[in-house]
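Here the structure is laid out as structure tokens; the discussion comes afterwards.
Up next, chain A:
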Amino acid sequence: MYDFLVDLIGNEIIAAFISAALPVVFIVPFVIFGVLMERKVAGHMQDRLGPMRVGYHGILQTVADFFKLLQKEDIVADGIDKKFFNFAPYLVFAGSYAVYAALPFSSKYIGADIDLGIFYIIAVSGLVVAGILMAGWTSNNKYSLYGALRSAAQIVSYEIPTALIILSMVMLTGTLSLAEMSEMQTAYFWNWNIFGGAEWSFTKLLLIPFMFAGFLLFYISSLAEVNRTPFDMPEAESELVGGYHTEYSGIKFSMFFLAEYANMFAVSALVSVLFFGGYHSPIGYVGNTLGLEALIPFEQVFWFAAKGIFFVFVQMWLRWTLPRVRVDQLMTICWKYLIPYAFLNLLIIGIITLI
Partner candidate 1 sequence: MKISEEIFEILKNKFPDYKFGLETETPVEPVLSADPLKINEIAHFLAENEDLFFDSLMNLSGVDDANGEKSTDADGAEIITGGTLSVYYHLHSMKFNHKLTVKVSTPRENPEVESVEGIWKTANWHEREAYDMVGIIFLNHPDLERILMPYDWEEGSHPLRKDYKNPEFYHGMRVPY
Partner candidate 2 sequence: MGLLDKEFIDSNIVIAKSEDLLNWARLSSLWQLSFGLACCAIEMMATSASHYDFDRFGVMPRPTPRQADIIIISGTVTLKMATRIKRLYEQMPDPKYIISMGSCSNCGGPYWEHGYHVLKGIDRVIPVDVYVPGCPPRPEALLEGLLKLQEKIRKETLRTKKA
């Protein structure tokens, strides 16, 4: 995509800008769809219908929400630090948006083809912590402060099992770049990393249980990274009023909302790239059977989005099924259970790669 744009425009910097900024075209429709999907999924799981009146079966609900948030008065309370209070939502959104630059949407399009793909992603998702802390602290509200500190503790602790599982996958596949990792899991689902990787050998069968364990550990810690139930202490309604976004109203609040859903999709996409074959289809390509090679990248975008949306759906499913964990239970899960198991996983996968 970058080469295509360079040929089109001729200027490397502008081509790089456009190539890295294109995911916003994906994020905004996804958020519109995602907010509605959350309310419909929540409704159907609670044996009621979600939004029904707004469009046909509620399709226009998020559009209405957005226009309403535009009309809201922007309250800036007394005693807050105005500069950072206004800046915090944009920082949180920037943290989750920067992750999209390194996600391979298809074999032909990746925002910025970095060799250190995963390393960059883990590094940049730390910006979210800074944004949340800024939001909670400058709000001059004790509930916001509690929520922000808990959220910072949670995100920072759960980055460790995330990084450990990613490390074991990197050891297995031998590359940090996400595009290459997706390429290695070509065609048909038995080549996916969760079933052991693309090489047919004895180690593939040996790896399968550890890959499943790694997937579960990674999915759980990614739930905590995006502050979703059962780990949504920072925005817990009954305990903390609203957590770090208590004092925000109007457009700044919609930035937080946008950032949360963008983050959800980013980690789901990461899960699918690491374990479930990235943008490859499980059943072969229509373009191959019809002989139209040019159709394949578009199909890959479709499969990438579909896998991401499926994992987002599982996240929503978990949100409306499981109760919330207390903050000390949250820390216990991370440090006493996930990290030892992740280390064990790392050790065993390391041994298997040597065989």
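Just so it is clear, a residue touches a chain if its C-beta (ideal position, glycine included) is under 8 Å from a C-beta of that chain, and two chains touch if they have at least 3 such contacts; residues count from 1.
Per the selection procedure, all candidates are chains of the complex that A comes from, given by their letters.
Note that the coordinates shown come from a computational prediction; the quantities given were computed from them, not determined experimentally.
A.B. asks: Please state which of the candidates 1 or 2 is in contact with chain A in this complex.
C.D. replies: 2
A.B. asks: Note which residues of chain A are touching candidate 2 in the complex, please.
C.D. replies: Residues 39, 42-43, 46-54, 58, 60-61, 63-68, 70-75, 237-238, 241-242, 245-250, 253.
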